[in-house]
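Shown here: the complex without one of its protein chains, the others still in place.
Labels for the chains are A, B and C, by order of writing; each one numbers its residues from 1.
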Amino acid sequence: MIEGLDRYYREYNANVFRGVYQISEEATAAYETARKRIAELINAKDPSEIIFVRGTTEAINLVAHSWGRSNIGLGDSVMLTEMEHHSNIVPWQLLARDKGAQLKYVGISDEGRLLTEEFHGYLENGGVKLFAVTQVSNVLGTVNPVREMVREAHRYNCRVLVDAAQSVPHIAVDVQDLDCDFLAFSGHKMCGPTGIGVLYAKRDLLEKMEPYQGGGEMIREVHLYEASFKDPPFKFEAGTTDISGAIGLGVAVDYLSKVGLRNIRNHERDLTAYALDKLGKLKQMRIYGPADPDTRGGVISFNLADIHAHDMASLLDEDGIAVRSGHHCAQPLMERLGVAATTRASFYLYNTEGEIDRLVESLERAGRVFKI
Amino acid sequence: MIEGLDRYYREYNANVFRGVYQISEEATAAYETARKRIAELINAKDPSEIIFVRGTTEAINLVAHSWGRSNIGLGDSVMLTEMEHHSNIVPWQLLARDKGAQLKYVGISDEGRLLTEEFHGYLENGGVKLFAVTQVSNVLGTVNPVREMVREAHRYNCRVLVDAAQSVPHIAVDVQDLDCDFLAFSGHKMCGPTGIGVLYAKRDLLEKMEPYQGGGEMIREVHLYEASFKDPPFKFEAGTTDISGAIGLGVAVDYLSKVGLRNIRNHERDLTAYALDKLGKLKQMRIYGPADPDTRGGVISFNLADIHAHDMASLLDEDGIAVRSGHHCAQPLMERLGVAATTRASFYLYNTEGEIDRLVESLERAGRVFKI
Amino acid sequence: MSSVYSEIILDYYRHPRNKGTLDHPHIKAKDSNPLCGDIIEMQLELDGNDSVKDVRFNGQGCAISQASASMLTELVKGKKLDDVRSISKEEILSLIGGQLSAVRLKCALLSLKVLKTGVYTYLGSMSNSKEELSGL
Partner (left out) sequence: MSSVYSEIILDYYRHPRNKGTLDHPHIKAKDSNPLCGDIIEMQLELDGNDSVKDVRFNGQGCAISQASASMLTELVKGKKLDDVRSISKEEILSLIGGQLSAVRLKCALLSLKVLKTGVYTYLGSMSNSKEELSGL
């Protein structure tokens, strides 16, 4: 991935879409090739359905702004879930406040699964214009049945946005099969650079959506008092885009495709099964989320006895093991779980069982230090 | 610059602000150091006045959205100029349309200078809440008297946004001396990466401004139905930011500071004087913008006889000379100049008089090919 | 020093054939190249046999786009619509001669795209030809 970025800087450092000269044409071509690769990765019908953004957060804000402001009004609702990342909560709070709309939250069971009765109930009550849901929880690991929920939501004329920040890097995602209306993900979670991400949206929706930011490159013609805009995806990519980021993401996508997302998923499932088993044997260990490795992704959140998650991260760090601790940008979920924070280990294609053994040893040491 | 980026990817590829572990702390530190360097470069009072964005375009859209929506209402006006880049026009058109506000354009003289009587006239007529102006024109090279215009505008309670995309890389910019309220620029124009840019805004304005995008990292606390936000600058940096971009920009700023912006400016002024002289001697050459190299930057837009700008760029490209041709994202200015497009040569610290000589030779060849 | 700007191109640029408009065109189409700002309009008058009786182009832009449009008008005059439909990019490019970069290719082929859009629309077969047109 680093090589891809580097090559760009040395060879193509010219503004995409501008200039007539050769070097710039190559940058444009590489940028558009990246778009095509990403469309293929998630099986979009057409590359024009792929919009480059800064990350999942910007993708969701773009939808809230450009689609939400015209399609969600007074008294309408946006349905979310209790396991959403702040990035899939706050944009809807801001929209709801501005438009006088309501938020409805689908709750979760103690094992960390969505309560489907609540989901159906909200739809039946009417007025739900959008369901915004994470495909894989970044805290619980839960893989939500998005495909089925999309089908159900569409019966009620409710659009569906999928937060795929935790799914696209780890499982095979097919937007045509899911039939979701919007899907968002980030480069930095899939071996790509920071500062780049993707919004997928169905072409017919994009065509009707208002522009998000105004400026260079997204316009067709500008006059003093009016402007006309290009077709999607360019309409939504104002200003000099992160060409190097997009190209870097394209290289990362190539890499993941070569490894194969089914292989990645299988490897992660095996590691997760191994880790759930080993960690589960530690005394005073509390693991959050589903117990069945077949329906969960490769993140495991836990707390050990009364050791605060931040202390745990420091203790593991003393042994050279990097984990994350905190609320993981999911404070409402923390409230639901009744904890201030969790420690989270996550597994990816490059992790091994040996590393899990080392994690377990380090956890045992932490237990001894804290005399539990 | 490439080395800076690369080092980040190899050593610090962790999410800024997240995780308790060591590697992430170093990324955070490098990110905040970049912010500090940039604050120093433009002499901001405090690093918290520096917000990382994707580029000038996003910076301007952020102001239009977060400040504009609360401060510009029905019947108010936004004052622009005829030499603005689309990025400093379209966001205001969108805002004006949504809010029922008006746009006023300060015209330009035939030499490419702002008509100050018009500027004063609009202010005196009242209702102008914001003046958004480029410090250096990307087509004409004109350096506008921003400092004086800010003083004048403030007498009328009119805020000033400076589009510094073409100034920060080339001349010493001091926001406290200018006393502007907002200032925007892009990394890719100053030896930095694409996908990163800066919004400077006065601290007291930032404190009162609404958030732009909602999501991770910009929040203090999130509950199901409400959230509170962090202090600036974080309030305006939602989601995983472009850490690598920011660090790369920091390295570029270091580089420019080391060379010295006064040296850069002097070198460019000398080159511009040389080029204006040489190009001016070609017959049927039309150069746009001020003739005095002391009050203009290092871009020279021109047309030679009836050779279309795109043909000119291709002809120069045949000789290995890279220029830009087109409307340069300034269609209203093209209309004012009465041309469809111009060819633009721009000079930076690494250019030489020898290169200008080669440009002139190539222009002469173009003239022969087109039999002018 | 092998420039694409041959004598022929320059001649068609400075002295365009068939430039202007028709009084009663059966087919009219117009498009622009948003990257460059080139604009081309094509007008065709047909006879009873669906052959091109007369043709005009109008527009502005670079020498490549304007010269190729003018050359195209000469090429189609008298042709059956079915034959106009099958004009290939290669034919245009060989008329122009020289090596074109990807961006200038768009300039060179704009007039063909406009012409075909007009013809397909007239024949009512626009939708199944979108793919071909997006390749121009």
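We take it that a residue touches a chain if its C-beta (ideal position, glycine included) is under 8 Å from a C-beta of that chain, and two chains touch if they have at least 3 such contacts.
What you are looking at is a predicted structure, and each value in this text was computed from that prediction instead of being measured.
For the chain that does not appear, the touching partners among the shown chains are A, B.
Among the residues A:E152, A:D270, A:D311 or A:E355, only A:D311 touches the chain that is left out of the figure.
For chain B, the residues touching the absent chain in the complete assembly are 17, 20, 22, 25, 29, 220, 230.
Mapped onto chain A, the footprint of the missing chain covers residues 306-311, 314-315, 317-318, 326-327, 340-341, 365, 369-371.
The rule we apply is simple: only the chains that are shown with their structure count from here on.
Distance between chain B and chain C, defined via averaged C-alpha coordinates, is recorded as 39 Å. Per-chain Cα centroids separate chain A from chain B by 31 Å. Mean C-alpha position of chain A lies 46 Å from that of chain C.
Among the residues of chain B, those in touch with two or more other chains are 310, 314, 317, 326. Of all residues in chain C, those touching 2 or more other chains are 35-36, 101, 104, listed in ascending order.
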